[in-house]
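Once you've had a glance at the structure underneath, I'll fire off some questions.
For this view, one protein chain was removed and the others were kept in their places.
And now, chain A:
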Amino acid sequence: MASSDDAPQPYKGVRPLSLAGHVGFDSLPDQLVNKSICQGFCFNILCIGETGIGKSTLMDTLFNTNFENFESSHFEPQVKLRAQTYDLHESNVRLRLTVVNTVGFGDQMNKQESYQPVVDYIDRQFESFLQEELKIKRSLHNYHDSRVHACLYFISPSGHSLKSLDLVTMKKLDSKVNIIPVIAKADTISKSELHKFKIKIMSELVSNGVQIYQFPLDDETVAKVNTAMNGHLPFAVVGSTEEVSVGNKMVKARQYPWGVVQVENESHCDFVKLREMLICINMEDLREQTHTHHYELYRRCKLEEMGFQDTDPECKPVSLQQTYEAKRQEFLVELQKREDEMRQMFVQRVKLKESELKEDERELQSRFEQLKRLHADEKSALEEKKRLLDEDQSSFGKRRAAAQLLQAQSLTANGKKDKDRKNSGFM
């Protein structure tokens, strides 16, 4: 699927011409280099390894500086990644180095999902580059490239073989990043054991189909060195930032009661080889591989997943624009459908609510009527009572008047009688 010209070939079909004098375009590599010096370089390393295996120390030793690191605990519930960016300066070269460390790798009880955060991180960096590349207004030459260029995988020095966690993780990562396996804390293994260990590791990697990074052999100036180094993989390293005096020099070393392990001594460990391979000879190649191989693979998979293709079923080349237009139509149709659905749902809900409200209104109305009737009834009852009371009152009033009259009459009659008696008494 990848293009056929993997190595840049001399231009085919174009005739070569000889020059009659010095033109001067051989200064182009210098022009390019000058421009890059102005812009600065950027390099991102991912270190994967168990807690305490010496990742941070190795980074400090490799770059001869003190990155501020703090020890992580062994009790992380999940694997996390910590990325830190530094600006390094050596003569006139400015390097923006990003070191990404895995925190808590290999500490959990259940390590099945340990590789996932790492894969996610790498994919995210590819994704953000892809997004930038596909933007309309983009600024790629100013873009801070955060894609992982090299992955140092730290193998613990058991002396036997790779752990299954190592195999699984490396298998998942080999198509996404350049993996360079290193044997950490190599001062715990003796020379003969180390030799057997290396062979065992390489054969396990090969038999499991893990593709680790091979130092490139196409450039004659470095092919020899690289071939030799390819045979020394994985590098057995020792890291140390402490200095011990050996002879009359101060060297980076680890001091034991039985001796001193010198970091930069090639017969003690492979640290110098690692530094040379990683930085001095192949840094540019690592970056190039990441961009032209791993990133392109990611991009291709991502775009194909989204449905873009280069050729349609009849094998005619389809431009991205056609696919895009088709997708856009599809998308708009889908959008329209959803809009209709939502509108329908809305109408339905409104109807429901309306009927509910009507129901309530009716109920309210009937209650009102009921209460009104009740009220009217009470009122009439009360009126009745009042009327009766009034009648009673008026009849009582009449009787009283009659009684008074009677009384008054009887009084006058009695008075007359008395008068009569009186009068009669005299006679």
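In this section, a contact is a pair of C-beta atoms (placed from the backbone, for glycine too) under 8 Å apart; a residue touches a chain by one contact, two chains touch by 3 or more; residues count from 1.
One rule holds for everything that comes next: contacts and distances are computed from a predicted model.
Q: The chain dropped from view, which UniProt name applies: "GPI-anchor transamidase component GPAA1", "SWI/SNF complex subunit SWI3B", "F264 bisphosphatase" or "Septin 12"?
A: "Septin 12"
Q: Who touches the missing chain here, A:Gln84, A:Ser158 or A:Gln214?
A: A:Gln84
Q: Which of A:Lys137, A:Lys191 or A:Lys249 touches the chain that is not shown?
A: Answering carefully, the residue with contact to the hidden chain is A:Lys137.
Q: Looking at A:Thr65, A:Gln336 or A:Gln407, which residue reaches the missing chain?
A: Reading the full complex, the residue touching the unseen chain is A:Thr65.
Q: Could you list which residues of chain A touch the chain missing from the display?
A: Chain A touches the chain not shown through residues 1-3, 5-6, 8, 10-11, 14-33, 35-38, 41, 62-67, 78-96, 98, 100, 116-117, 120-121, 124, 127, 130-131, 134-138, 140-141, 218-219, 221-222, 275-276, 279-285, 288, 292, 296, 299-300, 302-304, 306, 308-310, 319-321, 324, 327-328, 331, 334-335, 338, 342, 345-346, 349.
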